[in-house]
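Shown next, in structure tokens, is the structure this report addresses.
Left out: one protein chain. Kept in place: all the others.
The block that comes next holds chain A.
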């Protein structure tokens, strides 16, 4: 590290997950001096997306129990008499029960590189708990993979989309529409018709059903204006309410699980109507479904906000450990941090992501868990003419006490997997370990790859080439008061929650930003660099005349949705 860090800031942000990154961007944009650090070597914390080799190092870190303790000068001696220290954790304990399975060794999938071999070998020797059925052999092509630790979608009218547009951070990212909403019913995967046109063209619905569904969805769009139609049902669940409506069981199922995305027991009538309206409201803004997915994976989003922070002067340091927070005994406020080099960095506000707190600080905190599975498969769960479908499927819980499983299937146009394969993400609230929670669903939808089957008669289910299971800590619902002894100028950010959208991260970021910078605007749009386009041919300054009006002039009628600068290079 050539440069020394400055020793004074206004805000120190520890952790580069989505909420932290949004706050860092907002503070930097408001003129605060921001230091943004992460002890990891990558951006995003538990919001990151990994290439295959990146994932392997991540696995190593979480499977081997070796404490990667850097040699840090002891901080204890740097604490003065009138100070106390809150030691931070050195090891991430948010990931548990990691299991990797590999089924394919098939040349078509080009899994042929030695490091994967070596890695798996080490796992076999060192960690019998890691069950590996076959050695995975991979090429660097695998590095096209972008494996999200959490997979979320953006509601096309959700808070995150609004924020991205408002702050112009949207210029750093591109998205793909989710193309299909799927449902799993009676052992079969089928497409759910959403938009009016979909319903109209649907072959699986009868004429009568189409009319019923149209009528019901149109009502949901403006249900608030007709309280008399649902008032009587406010006390019951949405599931019960749907039964009272003129809907066939087929339609009730679609509305409950695929549109409102809730379960038989989870939502009241009002919650269900609200969710349905929200879904419909988001339809058609960017495509046929309410959702967008970021190209190259969810991990891009924190980075986009980090760039915004850096553009306004925020300083970035990865692989940078903060050893402790220094608290002034008299005022009870945090005044500095001490980093891995023993450097004392003074600041006014300290934002710390939950996983950085030590067990001492979190001893009373109750965490929930998220169960995750990531699969690589050879075909889509529902084949159509196009192999470039991006789908979301909700599989309802089978037994009471379990949770519905959300399945997101990504194709290669999302730039997260290789052509000819699909990357499938499963997510649910944990009741057991990730594999126990999710394997039943995996078995329903997929069949493990075996070499023998190759020229067998039509295999119906997609074949599973590779699978990863793990549990992630969900700190989203933790009240600040459950952490022990936090000074008032230390703010806590949570890791990812289990919800489909990103609203929780945005809400959290905005609330904390308002505490740090009261009365400041949250991420106002920065001046647009494209407002100044210089014409190389005529070097006179008035060249700006031809260019200062990009908004009105330069938008081609049918260019994809571009904020101000449609010609900005895009992948």
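Structural remarks
Note that in this section a residue touches a chain if its C-beta (ideal position, glycine included) is under 8 Å from a C-beta of that chain, and two chains touch if they have at least 3 such contacts; residues count from 1.
Methods note: contacts and distances are computed from a predicted model.
Think of the chain that is not pictured: of "UDP-N-acetylglucosamine transferase subunit ALG14", "Ras-related protein Rab-18", "Eukaryotic translation initiation factor SUI1" or "Trafficking protein particle complex subunit 9", UniProt labels it "Ras-related protein Rab-18".
Here one chain is not drawn; of A:292, A:322, A:417 or A:467, the residue touching it is A:292. Looking at A:227, A:313 or A:342, the residue that reaches the missing chain in the full complex is A:313. Considering A:86, A:161, A:321 or A:442, the position touching the chain not shown turns out to be A:161 (whole complex). Taking the complete complex into account, residues 1-3, 5, 43, 161, 164-165, 170-177, 194-198, 217-218, 220-222, 280-281, 283-289, 292, 295-296, 300, 303-304, 306-307, 310-313, 315-318, 320, 413, 415, 526, 529-530, 532-537, 539, 554, 556, 559-563, 565-571 of chain A touch the chain not shown.
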